[in-house]
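Left out: one protein chain. Kept in place: all the others.
By letter and in written order, the chains are A and B; residue numbering begins at 1 in each of them.
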Amino acid sequence: MDAPSAFIADGLTKTFPGGTTALDGLSVAVPRGAVGLVGANGAGKTTLFRLLLGLIRPTSGRVEVCGAAVATDPIGVRRRLGFMPEHDCLPPDQTAADLVATFGELSGLPPRAARQRASDVLDLVGLDEARFRSMDGFSTGMRQRTKLAQAIVADPELVLLDEPTAGLDPMGREEMLALVDRLGTFGISVVLATHLLDDVQSVCDHVVMIDGGRLVLDGPTHKLLERAGTVRLDVGGRSEELDRALSGRGFTTAVLDDGTAEVTADGQGIDDVLDIVRDAVAELGLPLHSLSTGYASLDEVFLLKASGRADD
Amino acid sequence: MSTGDPTQAATGSGHPTQAATGSGDPAFAAEATVEVAELSVWFGPKVALSELSCSFGPGVTGLLGPNGAGKTTLMRAMTGLLGPKSGSVRVLGQDPRRSREVQRSLALVPEDEAVPPALTARQLVRYVADLHGVAARMAVERCLEEVDLIDVADRRVGGFSKGMRQRAKVAAALVADPTVLVLDEPLNGTDPVQRAHLIALFRRLGAQGRTVIVSSHVLHEVERLAERQIVLLNGRLAAAGGHRAIRDTMADRPRRVLVRTPQARQLAASLLGIDAVSGVTVDDGSLVVSSSRAGEVAVALPRLARDLATRLEEVRPLDDSLESLFRELVR
Partner (left out) sequence: MTDAVSAVGAVYDRGYRPYDGIRRGRAGTVAALYVASIRRALGIRRSWRQKVFPWVLLAIVTVPAVVNVGIGYVTRDTPAEGFSFITYREYVGVSSALLLFVALTAPDVVCPDRRHRVLSLIFARPLVGHDYVLAKVGAVTTIVFGFSILPQIVLFVGQMLVSDGALDYLRDNAEVLWQVPVAAGLLAVYYAAIGVAVASLTSRRIVGGVALLALALVPSVITGAILGSDDATGAVAVGNLLALPLHLRDVVFLGHVDPDGPLGGVAGAGLMAAAVYTAVLVAAVTILAVRYREPDA
């Protein structure tokens, strides 16, 4: 692990011959670990991946992956990368075991090592006897697992996953996200491209959000969810009682649509607010179902940021 | 009258039924517009739906289940695209396969269906409007505005991103002013802002009294969208009702709550003194308390914390979500 960044983009712009600008001056340094790359379809995520892989050249700007400049050494970069595309890319007349082993060899592993790694990696993703069947009968879940397997067969430093939970049912999604989570424990960094902030929230410690080819957000997940000076709690719908108890002491309590209460205090540190709220709830004998000082979800964060943008 | 009263729930196959008091089985909505009675559909040896009985009414209902559970089959049966092998489906009292009148009030937005790429968004909606005999020009404009495509209405749909295509399909579905709207993965490919707009739109439509049925695998989204859920497993009804209420009926499985607090161990010890608590796990600076009577623990918690003068930094129920419910049901 030489370079501390998974990748660094510097003024990265890509305009396609038709005139569409997929990326517009993107500058960001993305750390190792599990990073979420968020944006709607068409926001530029896939283009960014292709630029990282050196499959296309930027119109201007530069990009560096795991310390290697893509423009000067695309081969070196690809040696450290694994890629799981969003689209279907598995030939129907091959077995999963054969495909993963072949791609291991294509990544530079000697044949025997490739076969061993393929076997290990297919165990990891949970493809058991199915690996010896040809892939045309595979379900979406099995396909996604096979795609993930070929991405990590050569033990890459960094793996690019493009919408890995697409098409999966809730259990499949949970299993895939758990797998992605495990990659971190193996020392493999992940860039997870998705339009689902919930996926990012459960797995990624850092979030990069792009829209229309531009950077919108960049920061550690926990920091993004942080929120100064506000406490949100669910007291079983009895928020008004809490409001009455607290309003005399310089606290404002707002009651949200779902019945939860949001308490803010002017000038008081968050620690004091927490303690006073706790005591008030205890005294009133209200049930404390939930309490938090941050935003509930990244979705909420993004929405607030987006509407904030709309105002200026 | 609201449908799918969230305080009611029922689960099938071995789980205790009906928790709270209420009028009727949560599988059936009050003022039902879509009624499914003993519906069975099979394709050769594969049984897609097995004697399914439930109904949908005004408001937004989520239709959930693993792949192969029968959701798509049910949606197609509800919109008249395929017929039952036994049992029946009635929309607004009539058979959707036969009644043209009912077909006009019914709209299906399937997931993967391609839209003709050469049409512009406006042309697409206009075309569907003409198909249904909707003459009003304003209807087309209004629908395009509802889905936030009015600015790009004259661009070819073929050049749209997935999220925009989705919205175009929704606009086309809305133009005939349907009473019943069935949507398969309607939020696929959309960014958070578009998602929020669409969620607000669907909720508005539900509040207007339309029957909106949404099928999705992204449970976080369904949770924000629908008050009532219908869960299918293996072609049968597994659960129905508000997800919290459903969870409440599964009293044999305790609820777990995460609490972050500096004196976790001491608070854990206090909590164990409470009858309702069945177990506590302690970590550095946090604990997870399990209980089948979550309400009692919720009242005790702030009091015990105050008595120990330990700050409650976070209290988070771990299985309050639709996702965790789903996991329990499928297990």
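To be clear about the criterion, contacts are C-beta pairs under 8 Å (C-beta built on N, C-alpha and C of every residue); 3 or more make two chains touch, one makes a residue touch a chain.
Bear in mind the structure is a predicted one, so any value in this text is a computation, not a measurement.
Although it is not drawn, the missing chain touches A when the whole complex is taken into account. Note that of A:A29, A:I56 or A:M171, the residue touching the chain absent from this view is A:I56.
The hidden chain makes contact, of the residues A:D10, A:D98 or A:D279, with A:D98. Among the residues A:D10, A:D155 or A:E300, only A:D155 touches the chain that is left out of the figure. Considering the full assembly, A:P85 is the residue among A:G11, A:G33, A:P85 or A:G237 that touches the omitted chain. Against the chain not shown here, chain A presents residues 53-57, 74-76, 78-79, 81-83, 85, 87-94, 98, 102-103, 105-111, 113, 117, 120, 124, 150, 154-155, 182, 185-187.
Operating definition for what follows: only the chains that are shown with their structure count from here on.
Look at where the CA atoms of chain A average out and do the same for chain B: the two points lie 24 Å apart. By the touch rule above, chain B contacts chain A in their complex via residues 64-67, 161-164, 189-196, 217-221, 294-295, 298-299, 301-303, 305-306, 311-317, 320, 323, 326-327, 330. Residues of chain A touching chain B in their complex: 38-43, 139-141, 168-174, 195-198, 211, 233, 236, 271, 274-275, 278-279, 281-282, 285-293, 297, 299, 302-303, 306.
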